[in-house]
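The structure appears below as structure tokens.
One chain of protein is taken out of this complex; the other chains stay put.
And then subunit A:
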Amino acid sequence: MALLPRALSVGAAPSLRRAVRALTCAMASPGELQTPAPAAASFDYLVIGGGSGGLASARRAAELGARAAVVEGHKLGGTCVNVGCVPKKVMWNTAVHSEFIHDHVDYGFQSCESKFNWHVIKEKRDAYVSRLNTIYQNNLTKSHIEIIHGYATFADGPQPTVEVNGKRYTAPHILIATGGVPTVPQESQIPGANLGMTSDGFFQLEDLPRRSVIVGAGYIAVEIAGILSALGSRTSLMIRHDKVLRNFDSLISSNCTEELENAGVEVLKFSQGVQTDDKGHIIVDEFQNTSVKGIYAVGDVCGRALLTPVAIAAGRKLAHRLFECKKDSKLDYDNIPTVVFSHPPIGTVGLTEGRNREVMVICASSSKLLLAKITVCKLHQPFSFWGSARWVLVCRIFSVCPPSKCPTSPTPSPLSFSLSPRLQQLRRFQPTLLPLGYQISLTNTELIKNLTFVTSVFLQVVGIHMQGIGCDEMLQGFAVAVKMGATKADFDNTVAIHPTSSEELVTLR
């Protein structure tokens, strides 16, 4: 699920943390178990949290023959369906209509004077969301997954056990997929903080607020500010620094700030006082294992890539590992594409320019040593066919210099980077491009100057960052290609689809 401000800080419920601790103790000293617990209902797989990740994992496990149960204290579907992606996108679509209505006159439609009625969309949106709740319910019933209503706490027991409304449930595998909730600043930090609302409250609003202040610079803040402003609320966005989306590519970050201001959102910069707490995530390894055997966590509660499809994919991979004996089944967290439904929307996948900027690598080609510099550079240009837009292709340049130019005594350390399958495939044609090597320090600027031989074949596109109309639907296919390790040459060789915005990405010179 994309929406809620776990990015700012996830407050994994403290009670849950306590529960995990209790369980750890129990496991550490099983002999100390005193009172025999009342008999617990037992399952093969117990999932705590009926959101995207939990439901996907439970259903996949059930398909693989496991007896599964889902514990959920609220509505099924979790953040995504109830207070996240789904209602958010509905509101975004609503806001996009206001932009269309502006365009109508230019396209020859007359008398487009319009008023906006918040009640209509609120009602339809709620109806749609509850339809989805029912679908989720039916899906679980069809898959013979038991739904346990209530909130789970871990309990002592010989096997991982949880307690819901006084009843005990046990399973050899328990998945924590409880997601997160928006953070509210402490009353002691900001007096009156409780008078504000979070994204959850936004979806309960019965009327369009006439005047709104959104505090935060993350994508949820940007999305909500854009929606409110487009629908006619006088909107201010209060941010701590000078730009929104500061962990995005710098071009996107400044462009989005500009777009917000152009759209009439007042951006209040350098304001003081909002602190976020970034603790509370459950720590998991790449296989979603927590520190306790038999207990796993997926999704927002882990604090990594807080997106619905990530939770779904991780949940399914886990089910395959647990119930199909696929030992190495895990989610690859690299190159996860994501879209911010700002106005216009932002699409981003892969590295930004800021990270991994320059890495020097020594390549060993059978007998001789070659030095390769990997630079992350960006190629960008604005495009404007269907409205203002900008995008950046971030590329890794693989350049190779002759062995004589190699630094004298590098301290070899294990290489942290490996070639993608696509580049390995290209290696057949470019034998100098070998992945074996060692990382060295970056201090020798003289060497960098000597590196010249660069062709588009050596340009691996490692990131795409864009903002513009249509970027939301454009990104997915490009993400497949970036994941495959597509090079700039591959982009050049792809024929454009005319006239679209996406063709700009393959026609860059």
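Criterion: a residue touches a chain if its C-beta (ideal position, glycine included) is under 8 Å from a C-beta of that chain, and two chains touch if they have at least 3 such contacts; residues count from 1.
By definition in this document, contacts and distances are computed from a predicted model.
A.B. asks: Suppose you had to identify the omitted chain by its UniProt name; would it be "Snurportin-1", "Proteasome subunit alpha type", "thioredoxin-disulfide reductase (NADPH)" or "Radial spoke head component 4A"?
C.D. replies: "thioredoxin-disulfide reductase (NADPH)"
A.B. asks: Please pick, from A:Gly108, A:Gly166 or A:Pro191, the residue that touches the omitted chain in the full complex.
C.D. replies: From the options A:Gly108, A:Gly166 or A:Pro191, the contact with the absent chain belongs to A:Gly108.
A.B. asks: Of A:Lys89, A:Arg168 or A:Arg240, which residue touches the hidden chain?
C.D. replies: That would be A:Lys89, which touches the missing chain.
A.B. asks: Name every residue on subunit A in touch with the hidden partner chain.
C.D. replies: Those residues of subunit A that touch the unshown chain are 1-2, 52, 77, 80-81, 85-86, 89-90, 93-94, 97-98, 100-101, 103-122, 124-125, 128, 132, 135-136, 139, 307-310, 312-313, 331-332, 335-339, 347, 422, 425, 429-430, 455-457, 470, 472-481, 483-486, 489-503, 505-507.
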